[in-house]
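The other protein chains are all here in position, but one chain of the complex has been omitted.
Going in written order, the chains are labelled A and B, and every chain counts its residues from 1.
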Amino acid sequence: MARISRQEVEHVAALARLVLEESEAERAVGELEALLDYAALLESVDTEGVPPTSHVLALATPMRDDTASESLEPESALANAPEREGSAFVVPRVIDDEDAG
Amino acid sequence: MSEGHPRYDVVIGLEVHAQLCTESKLFSPAPVAYGEPANHCVHPICLGLPGVLPVLNARAVEFAILAGLATHCTVQLHSVFARKNYFYPDLPKGYQISQYEEPICTEGWIDVVVEPGAAPRRIRLTRIHMEEDAGKLIHEAGAAGSDGTRVDLNRAGVPLLEIVSEPDLRSPSEAAAYLRTLRGILRYIGVSDADLEKGHFRCDANVSLKPRGTAELGTRTELKNLNSFRFVEEAISAEIARQAELHDEGTPVQQATMAYDPHTSRTRVLRLKENADDYRYFPDPDLVPLAISAEQIETARASLPELADAKCARFQSQYALTAQDAEQLTESRPLADYFEAAVAAYGLAKPVANWLLRDVLQALGELELGIEAARLAPESLAALIRLVDAGSTNAKSARGLVKELVANGGDPAALVHERGLEALSDSGELEAAVEAVLGEHPDDAEKFRAGEKKVLNFLMGQVMRRTAGKADPKAVRELLARKLGA
Partner (left out) sequence: MSAPPPLVGLSELRAELDAGRTSSAQLVDRALERAEALQPRLRSFIGLRGESARAEAEQADARRLRGDPRSALDGIPVAIKDNMVQRGEPTTCGSRILEGFVSPYSSTLVEKLEAAGAVIIGRTNMDEFAMGSSTEHSTLGASSNPWDVSRTAGGSSGGSAVAVAAGIVPAAFGSDTGGSIRQPASFCGVVGMKPTYGRVSRWGLVAFASSLDQIGVFARDARDAALLLELISGHDPRDSTSAPEPAPDLRASLDGDVSGLVLGVPREYFVSDGVDPEVLARVHAAIAELEAAGAKLREVSLPHTYTAVATYYLLATAEASSNLARYDGVRYGRRAEGAQSLGDMYVRSRTEGFGAEVKRRILLGTYVLSAGYYDAYYRKAQQVRTLLRRDFDEAFAGCDVIVTPTSPEVAFSLGSRTEDPLRMYLSDVYTVSCNLAGLPGVSLPCGFSDGMPVGLQLLGPPLEEGRLLRVADAFQRRTGFHSERPPELA
């Protein structure tokens, strides 16, 4: 049985930049638990020495030549911007210290 | 010279992000350019628009292979691009395409000379991997005075190599020497301009201390974004001092990301790493694994140029240069190439080294130019030195022309003539000048004849002054000696 705590669900939500309302959080715990309980059936599968499949294709890495195309017109690049200034996108003020990377 | 610490062993590991000098981005055909207006070098891929897909830049892979070979790494035939997931406005897709469990290059080393002439230190590299750069955030208020942060994605997706060293460095000066050597290698093999001012070469440093002689590693902190060699040394020194103080007090060092403030010369905590970051790396399903053939690696190996340390050793043996001159001449590949071309034109190495290291580099420095921009061709430098050898002009006059030749080019002999700088060695003018000087200073001539030989220098100076420096000093000396009956 997967036992997920409310705290874990909230941590995962925070990683995904989502907030859960009080009622949603309880519900999400139950739903995730049910899904992970179901997924637990994989535990019984013997995968000793089985390589993982990330891609079904046995391809050699396709590569492109290093030639630069024209840039997208700035007006096209910015056309969908919720907020812009000149040709820059604008977001609420970022404080230096909340560096994420 | 910034040293380690008297009571603690200092352990430093460096992570360098070097920008590869490609035309287009790592996974997008958008142009790579510097200094363009915001979002003028972008493609739907760089904006992370719905539905876009990455395609790998072949040249970036070639460059990564060259960098791996030049640093004695194993280039992996199979490597994997992974997604590093985190949210930040400079990261358009919400993940960075990087390499994680299976990087392209592993386990290398470079030899680092910390002090000229001293035995090199071998610093091990953990890995080199390829990844895309993030965009740029502009925090200062814009023209329209909005108080938000502006996002420019011109740099988003530019190809980087992340080069990670083992914690083999023991002092700030070693760290700086390592960075200089690494930068030299990347430039030598032509994969990165490694221009620190443009952010082409950025460094993070992991620093920890342990009481001298003990085995257990201390808690390390990470200094972020050190963008000059001087700051690297200063910041690490400051961080060593801060950690030493904590150790002295018995206060535990906390794992943290640090920033260095050059105004106060101190480091401060940016953020504590209470929980390890959870980047949820996984293989990028949009990119199949990177397969490199053994032939491709051998082709790259064959194309690898002679590197600085090998060239330096060869210059010492082939041209009988001092270690110091050889090191200076091999610091950059264009300088070394210039030197060899000038030697080929002139025939002898030592005079070329002297002229190049003293006069040409000084002129370039004053003109704020690199050797590639010098209009004085190596053959012309050789010609200039030969004019001095032949006594056609004197060394001082020739030196005075270097800056002009470097800036504008031209034929040295023609320029000497144009400026009227021909030496007066054979002309009657020189003899007249000597006689005039001896006539003006009979007492000094007398002193010389009485055995006070150093008076000759004074008399020579007078002749040179009278000829406005155009006389060949050798010829003046000979003529004076003859007239004085020496």
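Criterion: a contact is a pair of C-beta atoms (placed from the backbone, for glycine too) under 8 Å apart; a residue touches a chain by one contact, two chains touch by 3 or more.
Quantities reported herein were computed from a predicted structural model and do not represent experimental measurements.
Chemist: Just to confirm, in the complete assembly, which displayed chains does the hidden chain contact?
Modeler: A, B
Chemist: Tell me, which residues in chain A touch the chain that this view leaves out?
Modeler: Residues 4, 8-9, 11-13, 15-19, 28, 31-32, 34-36, 38-39, 41-43, 45, 47, 50-57, 59, 61-62, 64, 72, 76-77, 79-83, 89, 91-94, 98 of chain A touch the chain absent from view.
Chemist: If the hidden chain were put back, which residues of chain B would touch it?
Modeler: Touch with the absent chain occurs at residues 44, 47-56, 83, 85, 87, 89, 92-95, 149, 151, 153, 276, 278, 280-282, 285-288.
Going forward, only the chains that are shown with their structure count from here on.
Chemist: Need the CA-centroid distance for the pair chain A / chain B, whole Å please.
Modeler: 40
Chemist: If you look only at chain A, which of its residues touch chain B in the complex?
Modeler: 15, 17, 54-55, 57, 59-72, 74, 77-78, 83, 85-94, 96-101
Chemist: Flag every residue of chain B that touches chain A in the complex, lowest number first.
Modeler: Contacts found on chain B: 22-24, 29-32, 37-44, 47, 55-61, 80, 86-91, 96, 134, 137-139, 142-144, 146-153, 224, 257, 270-271, 278, 280, 283, 285, 287-291.
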